[in-house]
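Here the complex is missing one protein chain, while the rest keep their positions.
Our next item is chain A:
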Amino acid sequence: MDKEQLYEMLERAQEAKGYYFNKDRKKVLELLESLLINRERYGYMACPCRLASEDRERDRDIICPCVYREPDVAEFGSCYCNLYVSREWNEGKIPETYVPERRPVEKMLF
C-alpha cells in the first residue's frame, strides 16, 4: 500500500468518526509515509512523532490513531502529531498550537 492509498482508506473511515485529516495535504502525506515506514520497521503503525519500543503490547496506546487523539482533539482541535484535526481546526476557528505530550511518562518504557 502506498501513502495515497492509505490516505483514501483512512479519510473515509475517520471522517465518519468526526476526525479529519489536516488541511495541509503535503504534511498529511508525509505523516502517512512515516506511518508506513513504522509499519515496515515495527510491524505496526506507531505514531510517527513518538519513539516506539518495538513491542506491540507496550506501544498499544500509540498505534495510530492513538488513544490520546480523542482528548487531544477535544482540547486542542488537533492530535499530537497534527495528522488528525477537528473540522473547526481546519476552518481556522481554533488557533494552531503545539499539542503537548499527553502520554504518561510511565508508559515510556524502553
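Everything below uses one rule, namely that a contact is a pair of C-beta atoms (placed from the backbone, for glycine too) under 8 Å apart; a residue touches a chain by one contact, two chains touch by 3 or more; residues count from 1.
Here is the rule we use: contacts and distances are computed from a predicted model.
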Chain left out of the displayed complex - its UniProt protein name, from "hydrogenase (acceptor)", "Glutaredoxin", "Efflux ABC transporter" or "Iron-sulfur cluster-binding protein": "Glutaredoxin"
Positions on chain A where the hidden chain makes contact: 27, 30-31, 34, 37-38, 41, 48-52, 81-82, 98, 100-101, 103, 105, 108, 110
